[in-house]
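With one protein chain removed, the remaining protein chains of the complex are shown where they sit.
The chains carry the letters A, B, C, D and E, assigned in the order they are written, with residues numbered from 1 in each.
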Amino acid sequence: MIELIDEKGLRRDGRRVDEIRPLKIEVGVLKNADGSSYIEFGKNKIVVAVYGPKEVHPKHLALPDRSILRCRYHMAPFSTDTRKHPQPSRREIEISKVISEALEPALILEDYPRTVINVYLEVLQADGGSRCAGITASTVALADAGIPMRDMVVACAVGKISGQVVLDLNDTEDKEGEADMPVAIMPNLNQTTLLQLDGILTPEEFEKGFEMAVNACRHIYEVQRKALIDKYFGKNEVGEE
Amino acid sequence: MIELIDEKGLRRDGRRVDEIRPLKIEVGVLKNADGSSYIEFGKNKIVVAVYGPKEVHPKHLALPDRSILRCRYHMAPFSTDTRKHPQPSRREIEISKVISEALEPALILEDYPRTVINVYLEVLQADGGSRCAGITASTVALADAGIPMRDMVVACAVGKISGQVVLDLNDTEDKEGEADMPVAIMPNLNQTTLLQLDGILTPEEFEKGFEMAVNACRHIYEVQRKALIDKYFGKNEVGEE
Amino acid sequence: MIELIDEKGLRRDGRRVDEIRPLKIEVGVLKNADGSSYIEFGKNKIVVAVYGPKEVHPKHLALPDRSILRCRYHMAPFSTDTRKHPQPSRREIEISKVISEALEPALILEDYPRTVINVYLEVLQADGGSRCAGITASTVALADAGIPMRDMVVACAVGKISGQVVLDLNDTEDKEGEADMPVAIMPNLNQTTLLQLDGILTPEEFEKGFEMAVNACRHIYEVQRKALIDKYFGKNEVGEE
Amino acid sequence: MSAVKKSVVVERLRKAQIVEFLSKEKRLDGRGLLDFRPIKIETGIIEKANGSARVRIGNTQVIAGVKIEIGEPFPDTPEMGLLVVNVEVLPLSSAYAEPGPPDEEAIELARVVDRGIRESKMVDLSKLVLIPGKKVHAIFVDVDILDTDGNLFDAASYATVASIATSTMPKFSVGQNGQIKQEDEAVPLQINCIPVSITLAKIDGEFIVDPTSEEEGVMDARITLTFDDDGNIRAGQKGQPGTLDFNQVKLAVNIAKDRAKEIREIIKESIKDAKG
Amino acid sequence: MSAVKKSVVVERLRKAQIVEFLSKEKRLDGRGLLDFRPIKIETGIIEKANGSARVRIGNTQVIAGVKIEIGEPFPDTPEMGLLVVNVEVLPLSSAYAEPGPPDEEAIELARVVDRGIRESKMVDLSKLVLIPGKKVHAIFVDVDILDTDGNLFDAASYATVASIATSTMPKFSVGQNGQIKQEDEAVPLQINCIPVSITLAKIDGEFIVDPTSEEEGVMDARITLTFDDDGNIRAGQKGQPGTLDFNQVKLAVNIAKDRAKEIREIIKESIKDAKG
Partner (left out) sequence: MSAVKKSVVVERLRKAQIVEFLSKEKRLDGRGLLDFRPIKIETGIIEKANGSARVRIGNTQVIAGVKIEIGEPFPDTPEMGLLVVNVEVLPLSSAYAEPGPPDEEAIELARVVDRGIRESKMVDLSKLVLIPGKKVHAIFVDVDILDTDGNLFDAASYATVASIATSTMPKFSVGQNGQIKQEDEAVPLQINCIPVSITLAKIDGEFIVDPTSEEEGVMDARITLTFDDDGNIRAGQKGQPGTLDFNQVKLAVNIAKDRAKEIREIIKESIKDAKG
């Protein structure tokens, strides 16, 4: 096992165990999309576009009482260490599904019956935690598109490296570490909307990690809010660290 | 050429030239399907499900005067000596077509205009003669689904090994032998609904083989009947040999 | 660089720099098609079938004010030096598009609203310039189908080999040469409907080459006309050189 | 939908007419029940192919081309070359053919033609090995269906046979390092027999050979049988949802066997010059 | 459309009924909230597979088969064998399953089952190497869903585990020329633990285990957790667009951990004879 935490308790990239990577969110980065955002979270660089609500084609797929949410998480071929084929992989299809299910509880889809809302995520550069960064950015893009929401959705992963529970794994930590657990929450409604885990955690580590993730999400939520406020009300620089 | 028949006239698996492999048929093995069956024929193990008659989607494919029969013969990846890719091969597509054409003459499709009847065959384990076993089982599943029929359809292959015409080739005999000819008949109407052949047969061997196959089909038909009678009227054990 | 023009100014196949390859056009070579043609241009051998104008399926793709033109350029697997996979390549898809755009200006599509006209090109043998030969043959097939036209479309490539601008590259010249530029024109309306180029040409060479191509097209146009006249009015042998 | 409905009515009328003719042992185009339409076979029409043939049976027109390349043997037959017959029902060929991957009818067509050639052992695959288990000759026969007026099974088969029979085989040499070089020389591809496919259509209880599209539209069943030079059956395929009674199965073999002999002479004639 | 509309109404009535029962700590089929239906596991049912198992949970029926072959390692893990779990939701399995490539639900199912096995390190992939970087053992587990009545995640997982646990491993020898031969001998595949997947459905705020199709039709959220022999969590997946409050997440772990212990005994029992 590679040593990922040094004697001072610092990680390879200098972070403490409960520290997230640098985070930057921009709103309204695309002109055609109804809403859009850009996030840098560590080395993750992701653009999100929202189109909709709009008419469903073919029409028989429309739902009479609410809008349909469709997410597409896609990685640019140059986003990964070795080139990724442009065609969606099974991994991308699964992540698209869990992202969609993580965002849906926050949206008031009943307001737009018979329509569809498309959320397109393009990962320009992938680091550990791209699905979490993607969820965080998607909510911002949905807000930018004016979709009515019950709450925001914020996501952050927690994991285990060198035997310790740590926040927000980067790529190396994800590959060399013992566990990775992405979590998404609605911070005001105190609800979990995404939870995945692979690796090995004792039930105690699970509880500890889950709480760390929830706290980190609350912090990231402030960055989300600031990005939206700056876009709509102010001109202060968005970003952190 | 490998010797497939010994000096006593017995085949590798101990059968006489005009003897079929052990055969077992069960009816109603699946709960969701409208009709279903399970067949073991030698090492062949096949499950069949029938869904329908039901509405056709898209509607413009419906026929105004009769039901559509669609068969899908599919092999489980673990059913063959080396793993089979789950995607249907050209061989599976051709077999699906000939099975469908073998079953259709027995069905009174005019009773259900504008509908479709789907027959799904899953080969859990494949031995020589899987299409014949599949046809035999499919008729049983169609009967279990209550589809009105003119007659049953029964199938059995005949072939040539070590220069002799023999009944019901197993996998080794199929691969090492000189000819294989699957035949399906309607035993009461005395009609052939499937006939395929590859290998080499003189016209005389063809006639002899065809008659052997027809006779074997009449025998298998009794097993089919018994399976259905046991399901619907009795409790005797189904099976043979 | 391989020497493609000898000291007498003749090319490998004996042609002068401004000479096209032998050309033969036949009309009405298929029975089912509404119009058809066959062209031999050098070693290119291409059959073209036209079906239409006919109803569009699905209907919502129909245009209320005009017919849709769809072209499909396809190469037979045996048409090339090494076997070509039957599935359309990206190259074939691009060529289908430019052929369609080269033919469309000549057609009076407004005469047949809500319909589609399909033009299918099958390259039985490919030499340099197959798209030009295909365009030349397609116009003839469209005329044979009785589609109303403003003008014919004629195509011929020009290129550069051994430093000289030459007409109508064959396969070797295309591969070993310095530039290839397919051109399609409407000879009576004096309009360019296709222009592609790859290789290297000075602007002066471009102008010279373009004029050579236009002149060659005018010549090929006469062969097109003769083929149609012979089909509809006469019995003289069609062909040239 | 209206197109479909109309075709149902037309089909019924046409069937009645075809059946009436059959009852008088005649066909709409004047042929007897067991007559083929004129068959025209040209070979050597695609210079870039190792072999090629165009076959016309009446208005049905198909072209087959052979490419012989280097391939890897199947793991379970390391000492056998490859022979693959592929058939494309091109959208050129009729108003009903669509571009796209082959449907189940096209797949059946290709596989039945392939089996006829393969099972007849027309080409001895064991002679096509360059490096056992690693490199073998791969013979690809591709058949383009250009114009459809019935009996594609036989037309595609004849084109395949004629193109193989007139193929030349590029010579390859295996270097010491295992690298394979194609030499300029080429030799005729050796063949062992001329398999002949005969397709019978059953309409209203009668067999006819070489059905037109129209006759196929009303046929109840189809049976294709392939014979080798010695009159043995090498492949068979019943098609369509109609049935054959047990005597008809035997009758079909007898009819087809006779027809196959005649057609074999036509094919032989067409390949004579090419074989020189 | 009318089918859809009707099902919406039926679903609402059914949900009301299910919820009413849950409020009394009962389920429509009489089970308690945390009771499984009867589980039946048979192994060794497919002789041609290296291992196999049929699992029935109530009316849900799945079959897993293991094939162990020779493959090439991934470039980034040259010293690891391959383990691939694939799940096919066959059209046999319900009126709603369609033939064709797996949809996103089937892909999620397959990947969650795969992760549970992979992350538990049930099989030590580092022991499956024949020639480092070039040839390794590749273990393919394919799961056929035959009949669907809910809880496919657990059923597919148990079938996968039981089929792997009862697999025999063909012996391969590497010759001096690097060629690989399969020997007649076979040995049991070594396993390190029995991972157990437990899926909870949340309906109207209550957790139940082993949901039927009907219960799944009205559930708000789903959570699947996989445990190893020591009670560690090895994989987790929340599904469906409902949410879990923070306490429910922890509660789910506790419920699932207990159930996993019991199920592990059932699986162990089923594989005992085969391992003997």
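Throughout what follows, contacts are C-beta pairs under 8 Å (C-beta built on N, C-alpha and C of every residue); 3 or more make two chains touch, one makes a residue touch a chain.
Everything quoted here is computed from the prediction, not taken from an experiment.
Every shown chain that the unseen chain touches in the whole complex is listed here: A, C.
The chain that is not drawn here is touched, among residues C:V50, C:V140 or C:M186, by C:M186. Residue-wise, the contact with the chain that is not shown comes from A:R83, picked out of A:H60, A:R83 or A:R218. In the complete complex, the hidden chain is touched by one of A:I5, A:I25 or A:V47, namely A:V47. Residues of chain C that touch the chain left out of the display are 60, 64, 82, 90-91, 93-94, 96-98, 100-101, 104-105, 181, 185-186, 189-203, 206-207, 210, 214. Where chain A meets the omitted chain, the residues involved are 30-33, 36, 43, 45, 47-49, 51, 54-55, 72, 74, 76-83, 86-87, 118, 120, 122, 124-126.
FYI, only the chains that are shown with their structure count from here on.
Within the contact network of the assembly, the step distance from chain D to chain E comes to 2. In the absence of chain D, the touching network of the other chains comes apart as A, B, E | C. When every chain is reduced to the mean of its CA atoms, the largest separation from chain A belongs to D. The geometric centre of chain B is 52 Å away from that of chain C, both derived from CA atoms.
Not a single residue position of chain E touches two or more of the other chains.
In chain B, the residues that touch at least two other chains are 82. This structure has the following touching chain pairs: A-E, B-D, B-E, C-D.
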